[in-house]
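Missing here is one protein chain; the remaining ones are kept as they sit in the complex.
Per-chain residue numbering starts at 1, and chain names A and B are given in the order in which the chains are listed.
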Amino acid sequence: MAAASLLELRGLTRRYGTMTAVQPIDLAIRENDFFAILGPSGCGKTTLLRMIGGFVQPSDGYVLIGGRDVTRLPPDKRPTGMVFQNYGLFSHMTVRQNVAYGLRLRRRPRAEIGAEVERMLDLVHLSPYADRPAKDLSGGQKQRVALARALILKPKVLLLDEPLAALDLQLRKAMHQELLAIHEAIGGTFILVSHDQTEVMTLANRVAVMSGGRVAQEGSPTEIYDRPADPFVARFIGDANLLPARRTGGVILLGDGAPPIPSPGADAAVDVMLRPEALRLVAGHGSGLRAYIEQVVFQGSHVRVHCLAKQAGGAEMRVTATLGRDVLPAGSGQGAAVSITWAEGAPLVLPAGA
Amino acid sequence: MRMPDAERAQLRREGLKTALLMAPAVIVFIGLFVAPLAWFFVQSFWRNATFRVVPDFQFGNYATAFRDYGGVLLRTLGTGLEVGGITTVLAFFFAYAVRFALGRAGPLILVIALTTLFGGYVVKVYAWRSLLGLDGILNGALMAAGLTDAPVEALLFNAGAVTVTLTHYLLPLAILPLYGALADMDETVIAAARDSGASAPRTMFDIVLPQIRPALIASFAMSFLLAAGDYVTPALVGSPGNAMYGNFIQSQFGLRMNTPLGAAMSFSLLGCCLLILATVWLVMRRVLRAR
Partner (left out) sequence: MHKTMTPLIGMQALRGSRGPTRREVLGGMLAASTASLGLPRMARAADARISYVGWEGYDSAFTAGGFLEQNGAELDATYIAATEDIITRLRSGGMGTVDITSFNHLYNPLMGEAGLIAPVKTDQMTNFDKLLPQFRDMATEADGTCYGIPLTFSSCALLYNPAMVSAAPTSWKDFLAPEYKGKVALFSDALTNILVWAPVATGVADPTRLTKAQLDETVDLLITLKKEHVRAMPASLGDGAELLIQGEVAMIMGWEPMVIWCREKGVEVSIAKPEEGTWAFVDTLNIATDAPNADLDLSLIDHAISADAQAEFGNANLLGIVNAEAVGQLSPELQELYGFDNLDAYFEHAHIYPRMFPLEPEGDFVTYDQVLDGYDRFLRA
């Protein structure tokens, strides 16, 4: 058998009345995985995490940790820890008391608790605030207290529900490094819910994209990015041009001037995914998809160029390219004619979707 | 450093404005609370002669209040503590269930509980009397179930009946502040405590109770003071003639027209109540503190 999974979900389901927040989910997460869950708001991420942590009873299915069924165990009997989306700080306690609470329950020696708390507070840059009442903190500070409170217990499974959402970019980047280091140090499984794909790419070694209560795709970050299973996932991870087309006789024609894309399979409507950074622009209408520049947006080191092209059927479609400033063709102003080119393996053909 | 004149004038205007805004509250407070109390406090050191009050300064009234009526005072405070304690505990469990356990039915049940506030106090006392009486519903049920063949007399006209009746009357009042405090409480906080490894009872003592301590004290203080100050319920369902301290105060002011002793007894009761509340406050602060 392969490396046994630490956390296993079997047909885990949660219904609220007639609404199903989480469709039956099967997932196996290995020890030392840093597992990220992505998905639009309301797709059931928090509900899934809360079922793993034991705060929401599943309507169906099982949660196994280290092979043991914990589905019916209360949170305090599970080897899990959670950073809640809305913090859940103990408002009548100071920052230090919040962080120390779990260790105190475990009756660790005073000195050990003190040292451990100091270390944690230092880690989340909160040492100067140690003796403030938790209720008097800013949103970002509260989030860091919540993080420290969960981390200090070194749980086997750490559930992070958008733990860095309220932090500024600098602090968030610093926290990314800390989280990686802690994961490295204490091991176990981290499960992270995030809306920030950079964060997901930086931290996770596995990613699940959820949609409408189910897992749309699961895999490594590169797999998900390079080979999204459907247009939804493609759009959700990174930027993607999803160009509508038809497969006819094993070939797809995107539009005027575009090279035919070979694609085995029956005739059908498809979406062709092209990542913006995979596209190049050539001035004038030469070889490549013929288009006109609609707008050029400078983004520091990059420029995004929005172009309008014609589909094979004649309807207009928008194609966006991301280029280094140096490779932008001269005279690329609004309305300029360009040809869009790409490397042979770049297009990914997906079943037509929403 | 000296403040510029303009700034000082500004400050003075602000001060004046604050004073004007506070004036009505201060006047009401002094007129309705301080002045009458002060007047009675002065009188409590005076002396009573037949139907007349003689200015004096002596502690005889206070001595009488504690010596002759000490037993009644203790019983009264005991009733207050018992009813206050039971009511607060029940009210907490009720409010907790409504907030966290009963889901959508919770608010409805709360509203039903609060509607019992209508109908007044005496109606409730009589309702309990007909429940607990010799040919009351409870005795009827006991006899129908064959548990006794004669009605049980011990249900009514004793201290237990007083506690039951007062608790029933005070419960909805005590629920309100507790429910208010619990409604403000984030469920995630409880989840976080459980997540940190606290059992359900630990969570209750470490997290829930400390966070709603002011409401607990408010509920207790209210039910304690109302129970200790009540003398109607004991007269109606208590053991015969088991008068409360309030009865004797009332009798001093009314029947005996001994305002000085009545005032001294009032202040003795007030003082003891405040002392008890302060103790409860201190104990709660000690027991239900952040650790």
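Heads up, the rule we're going with is that a contact is a pair of C-beta atoms (placed from the backbone, for glycine too) under 8 Å apart; a residue touches a chain by one contact, two chains touch by 3 or more.
In this text the structure is predicted, and so the values were computed from the model without any measurement.
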Next item on the list: Would you list the chains present here that the left-out chain is in contact with?
Entry: B
Notebook entry, point to check: Where the complex has a chain not shown, which of B:L156, B:A215, B:A228 or B:I276 is the residue touching it?
Noted result: B:L156
Item checked: Selected residue (touches chain absent from view) among B:P55, B:G254 or B:G271 -> B:G254
Next item on the list: Based on the whole complex, identify which of B:F66, B:F100, B:Y126 or B:W281 touches the chain you can't see.
Entry: B:Y126
Next item on the list: Just the residue numbers, please: which parts of chain B touch the chain that's not shown?
Entry: 50-51, 68-69, 71-72, 121-123, 126, 129-130, 133-136, 153, 156-157, 231-232, 235-236, 240-241, 243, 246-248, 250-251, 254-257
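Everything that follows uses one rule, which is that only the chains that are shown with their structure count from here on.
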Margin query: Report the inter-centroid distance (CA atoms only) between chain A and chain B in whole Å.
Written below: 55
Next item on the list: Write out the stretch or stretches of chain A touching chain B in their complex.
Entry: 50, 53-55, 74-76, 80-82, 84, 86-94, 97, 101-102, 104-106, 146, 149-150, 153
Checklist line | Residue ranges of chain B in contact with chain A within the complex | finding: 186, 188-189, 191-200, 202, 206-207, 210-211, 290-291
